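All protein chains of the complex are present and in place, except for one that has been dropped.
Chain lettering (A, B and C) follows the sequence in which the chains are written, and residue indices restart at 1 in each chain.
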Amino acid sequence: MGGKKVAGVLGATGSVGQRFILLLADHPDFELKVLGASPRSAGKKYVDAVNWKQTELLPEFAKEIVVCECKAEFFKQCDVVFSGLDADYAGEIESEFVEAGLAVVSNAKNHRRDPDVPLVVPIVNPEHLDMVASKKRGFIVCISNCSTAGLVAPLKPLVEKFGPIEALTTTTLQAISGAGFSPGVPGIDILDNIIPYIGGEEDKIEWETKKILGTLSADRSKVELIPSDQMKVSAQCNRVAVSDGHTECISLKFKNRPAPSVDQVKKCLADYVCEAYKLGCHSAPKQTIHLLEQNDRPQPRLDRNRDAGYGVSVGRVREDPVLDFKMVVLSHNTVIGAAGSGILIAELLLAKKLI
Amino acid sequence: MGGKKVAGVLGATGSVGQRFILLLADHPDFELKVLGASPRSAGKKYVDAVNWKQTELLPEFAKEIVVCECKAEFFKQCDVVFSGLDADYAGEIESEFVEAGLAVVSNAKNHRRDPDVPLVVPIVNPEHLDMVASKKRGFIVCISNCSTAGLVAPLKPLVEKFGPIEALTTTTLQAISGAGFSPGVPGIDILDNIIPYIGGEEDKIEWETKKILGTLSADRSKVELIPSDQMKVSAQCNRVAVSDGHTECISLKFKNRPAPSVDQVKKCLADYVCEAYKLGCHSAPKQTIHLLEQNDRPQPRLDRNRDAGYGVSVGRVREDPVLDFKMVVLSHNTVIGAAGSGILIAELLLAKKLI
Amino acid sequence: MGGKKVAGVLGATGSVGQRFILLLADHPDFELKVLGASPRSAGKKYVDAVNWKQTELLPEFAKEIVVCECKAEFFKQCDVVFSGLDADYAGEIESEFVEAGLAVVSNAKNHRRDPDVPLVVPIVNPEHLDMVASKKRGFIVCISNCSTAGLVAPLKPLVEKFGPIEALTTTTLQAISGAGFSPGVPGIDILDNIIPYIGGEEDKIEWETKKILGTLSADRSKVELIPSDQMKVSAQCNRVAVSDGHTECISLKFKNRPAPSVDQVKKCLADYVCEAYKLGCHSAPKQTIHLLEQNDRPQPRLDRNRDAGYGVSVGRVREDPVLDFKMVVLSHNTVIGAAGSGILIAELLLAKKLI
Partner (left out) sequence: MGGKKVAGVLGATGSVGQRFILLLADHPDFELKVLGASPRSAGKKYVDAVNWKQTELLPEFAKEIVVCECKAEFFKQCDVVFSGLDADYAGEIESEFVEAGLAVVSNAKNHRRDPDVPLVVPIVNPEHLDMVASKKRGFIVCISNCSTAGLVAPLKPLVEKFGPIEALTTTTLQAISGAGFSPGVPGIDILDNIIPYIGGEEDKIEWETKKILGTLSADRSKVELIPSDQMKVSAQCNRVAVSDGHTECISLKFKNRPAPSVDQVKKCLADYVCEAYKLGCHSAPKQTIHLLEQNDRPQPRLDRNRDAGYGVSVGRVREDPVLDFKMVVLSHNTVIGAAGSGILIAELLLAKKLI
């Protein structure tokens, strides 16, 4: 039974930390009690420590919480700790938290490639969470890179239904909110402009996709990455003048012949119901994939908030002269691509009695 | 001899027509004398007929020209007629002009697929202009679609050097100026947004590329299109919040093995000198392809005006896990992608003594 | 008691009409049953007639409603009819509806200056609604111009507390959603640009302010406009690259000396509770005016959705070297500046037993 699980947030004053706080306000499963930030902020009330830059108001409950440093000793009461730490600090601090027996759900990239750390998009591969069942002490679950999250959402049902994907390309048009705001992308770089490069992003997509779509080993201790010669992934990443919502123009080729028809692909996407929804998780999208038939959709401004940002929109499914199919995928980068996934992962951990 | 060739412009009040007028101001080879527009504008001075919306002032010489209707009889004195007509009118009017013995350089799509009409990107396939040598009467030369122009620029030297391209993909991020301004793309559709669809555009890219890179027949009477089974082309087109400059993330695979190295590809691009420059054409870019080594370039705001918009920028040349290479191509859609190409085509026609 | 009032919408496929439909979905007081649009749309299901362009999905209830023409005979069952008609049609159609005994709440400008028609910003001058009490048959209530609505919100409490305003200036930075989307503001006109002109807007602000802040006559039959020599109003209107939310930099001078202090002005604004809230109207803002103390606020992206867009944000209240005070006012142009005001007006009519 009884009562909510206690939650903490690391990196609480940053952009991801602020999103964690918004999503935990009035959450039915979790009560946020501990906020950790840099020594500069520690000791201050959160309302005084934060430069709040969300479109929703700072929730009342968080204002008076006194910020602590990001040390495990201050988070002992937490059933789960959400980390929005910068990569510069996340590696070491999160490891310390695990040592201290804490459950960490992290948005940082540092531990994503650790063999014993599940890398999870909650609407895609919740089964990978089973890896933490055997952990005697604390553990980390990593949230995927934002543009990877959107990409793998439609891939999962397609692979389940039609078998392996042999080749996959994505050209991303990514929102600036993904770069944070301290300072993130300079205005002069993005107004009337595109930046055809995001440091490290292409490599993240190409690698993480193979882990997220990989298979849990029989003993549930690790994930078998899809070998690069079995699934070729190529990403081209761009930053564009969009506030929220990553658009990806993807193409893919199945291994099995004959390939399915366009209608079969569409039906498979539209029918997909993620496990988190079946398990009754609070934040799980009612419709995991919104299949759009108008030829000019999805569009970030109009479609990014489907199912509060937990649903992924897919449109323009059509045959591709080079690979088998091409389509456009839109996902909300700060929800399913970051903090929102963290919350849904924690809900899954709870549903699976892993916290 | 002597004197400049006389030029006319069809669709003179539209966005492409306005660009023709700007580019013909103080041109060393052409003197613009005739401006044709709709019956609504005919009879007015150009300054009174036009809603001028360029960043440069309306040239003095054009202000007092009295606009005529788009009938061949009014253009008899013209050595060359530039057409910026809408597709709704271009087909019939341009055919009438050819019947009347006039040389038309058109930005409209209507005649691009006519077997005996050259479809020319002047920095790419000027040799296709030889098709008009045998014409007893008038002729049309078509300017390519804007996003096709940028795409084929780096392909030409690569094909010349390394042989046929077997597969080609492009995901475009296209500027709104390409949609004109009556009204073009609505502001509410493009602010904080992407439109992942441009009507007819993907088909144009996929078809026109095969004509532009096709081979002139031995008798110079037509172009042999590259068959679809020899060169697969796939395009995904997006409209983004950029004023001028189309960015394309392309990937390509050569037919011949082994494929060249990245350094060979780069050198080939950097070394390319277009024939128009060798022929001394006034508007030809000194550097046809600007090869950029910084990893975050080309960017439309910073790079679109290289060589007054006649040069194409290519960056991020690297290996592609799925095809052979990927790279980013930037071209100025209203210059090399539209009116500017028209002017340079006319300069080539003059250099080749075809007008 | 009994059941909800029946509502209809005129101009249901337009941008304002779409907003009315969203706001009436699940409304506790009204049930939307009749949708009127142009003859072109009449006879179609709404889902087939509309080009839905809202960030929220088209509500299920509206999809199957068969659109009718905008004739009073089809709206007989309606207790209130919301009009989002274009000014080209609104004048005549709305008059016909009044003739037929219907209560119309209109966003169109046509009847705003009619002496017997109340022009109402529901958080400002609900008392003007009393004018309709004596109407034997139907009546119109006009929603104010969007930029006027934001402007008068802080003026009302100030005038109540400190007496007449002698001089008032506003320079507006207006969102593009106010111009609709057929096509509204062209993208090429607003990207990297400002349009320092909105047709008719300055005159609307300068005139409507004097009616909204005017006094209801003793017999409640009309409003006495504030004479121009007692209150001078000057507006300068600009369209900027903002999707929703009008920002106004205003200055004002009180008639009475000594003028209040900055702190008195701030307190007066923060303390203001609009009558609609006191009456328990469903959509009334809990906080009518959000007084912001950070010097870089209000900002449209961050602050436009306060109280679901019914609250107005005011910041940077400070002394003005030329008049008495200057401040920045932000209001949501499609909520309190248009359809939202219409809904709240209807709630007020209901609370006042005028429908």
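The definition used in the following text is that a residue touches a chain if its C-beta (ideal position, glycine included) is under 8 Å from a C-beta of that chain, and two chains touch if they have at least 3 such contacts.
These numbers were taken from a predicted model, which means no experiment stands behind them.
Only one residue in the set C:125, C:148, C:247 or C:305 touches the chain that does not appear here, and it is C:247.
The chain omitted from view is touched by exactly one of A:177, A:209, A:251 or A:305, namely A:177.
Across C:29, C:79, C:206 or C:275, the residue that sits in touch with the chain not pictured is C:206.
Mapped onto subunit C, the interface with the missing chain covers residues 167-169, 171, 173, 189, 191-197, 206, 228, 232-234, 236, 238, 240-243, 247, 249, 251, 295-302, 315-316, 320-323, 326, 328. Taking the whole complex into account, subunit B touches the unshown chain at residues 53-57, 191-192, 243, 301-302, 305-306.
Annotation for subunit A: contacts to the undisplayed chain at residues 53, 176-177, 179, 181, 183-192, 241-243.
Operating definition for what follows: only the chains that are shown with their structure count from here on.
Taking the mean of all protein Cα atoms as the centre, the chain whose own Cα mean lies nearest is A.
Centre-to-centre spacing of subunit B and subunit C amounts to 48 Å, using the average Cα coordinate of each chain. Each of the following residues of subunit B touches two or more other chains: 189, 191-192, 241-243.
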